[in-house]
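To keep things clear, I will list the structure first and then write my remarks on it.
Missing here: one protein chain of the complex. Every other protein chain is in place.
Chains here go by letter, A, B and C, matching the order in which they are written, and residues are numbered from 1 within each.
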Amino acid sequence: MRPEIKSAQDSPARQLTVELYGRLKDQLGFVHSTRQTTATTPAQLWQELVAERLQQHKGLEAAQLAPESIRPVINDTFAAWDDTLTEGDRVAFLPPSSGG
Amino acid sequence: MRPEIKSAQDSPARQLTVELYGRLKDQLGFVHSTRQTTATTPAQLWQELVAERLQQHKGLEAAQLAPESIRPVINDTFAAWDDTLTEGDRVAFLPPSSGG
Amino acid sequence: MFALSQQPINAQSLRQQCQDPQAGGFVCFEGWVRDHNQGKSVTRLAYEAYPALAKSEGERILAEARQRFDIVQAVCVHRVGMLDIGDMAVWVGVSAAHRDAAFKACRYILDEVKSRVPIWKNESWTDGESGWVEQE
Partner (left out) sequence: MFALSQQPINAQSLRQQCQDPQAGGFVCFEGWVRDHNQGKSVTRLAYEAYPALAKSEGERILAEARQRFDIVQAVCVHRVGMLDIGDMAVWVGVSAAHRDAAFKACRYILDEVKSRVPIWKNESWTDGESGWVEQE
């Protein structure tokens, strides 16, 4: 029997919590959600969220959701776009700060 | 009869009030005084005050009383060293500010 | 000390946290809600934060300021929730032996807090609309 080797593509779905802040809540249409996803990195997860939203809302432009100015956070810690997501992670996406 | 022409030198003595501030009070040994003087400018008056003081206090050096950092004031207005003094003027000498 | 506050900011008590017999200069900045911004007439605004990260990032900025400048105390509090015109949105206070360090550190903290601490401003305008505002 060959050992089971999983690629990101055929990894099973994991359950994650997604939180949005500032304008991203309006743009993606939710604040907080628990979802099943096969995404293994914040980059993949973001791509998935944006793709779903663009399909529903033809008026929205992909440029408004470009990841350049957005920072991913995993479990209250700033993360990199290619960090690994694991079951139960709380993933947040933050637009540029506008405090002060 | 020739009209009487007066030079600064033979002008009659006038009565002035002299006020000192900050370290100049310690250095010249007074705060406020009314005096008769033939000085016709703040420069001449300062020279006179310094000369008197240096004669009394051999320890004092003229350099400590150099006019470079001192500002003359006539009747509550910043003045130039060669402005003209007239009877009854209140003349003040100010060392560099050290507020704040 | 960096903190978020749901309540109006008490500048007097924060100022006291900066007092020290070695301090000869104290600089503070207060950000107030203006009645206009970027050409729009503002009626009120709301600040939302990511609290856990705001706190850690704010403390990191204060530590940087203490490293870079010769200061005695540094404190920053940012308001969250609904604010009216004239309300204080942010307070930064720095005490130091000399004024130059106090001015520079206060400015550094303010600029870094505005750009790095995860807090977002939502303005309400006189036309009845509201929206998220990006940095000017």
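The working rule: a contact is a pair of C-beta atoms (placed from the backbone, for glycine too) under 8 Å apart; a residue touches a chain by one contact, two chains touch by 3 or more.
Bear in mind the structure is a predicted one, so any value in this text is a computation, not a measurement.
A.B. asks: Considering the full assembly, with which of the depicted chains is the omitted chain in contact?
C.D. replies: B, C
A.B. asks: In the complete assembly, which of C:Val27, C:Leu83, C:Ala101 or C:Ile119 touches the absent chain?
C.D. replies: Answering carefully, the residue with contact to the hidden chain is C:Val27.
A.B. asks: Name every residue on subunit B in touch with the hidden partner chain.
C.D. replies: Residues in contact with the chain left out: 21-23, 26, 71, 73, 76-78, 92, 94-100.
A.B. asks: Going by the touch rule given at the top, which residues of subunit C touch the chain that is not shown?
C.D. replies: Residues touching the hidden chain, for subunit C, are 11-12, 15, 19, 21-37, 85-86, 95, 97, 99, 102-103, 106-107, 110.
Keep this in mind: only the chains that are shown with their structure count from here on.
A.B. asks: Taking each chain's centre as the mean position of its Cα atoms, how many Å separate subunit A from subunit B?
C.D. replies: 80
A.B. asks: Based only on mean CA positions, could you tell me how far subunit B sits from subunit C in angstrom?
C.D. replies: A distance of 52 Å separates the two centres.
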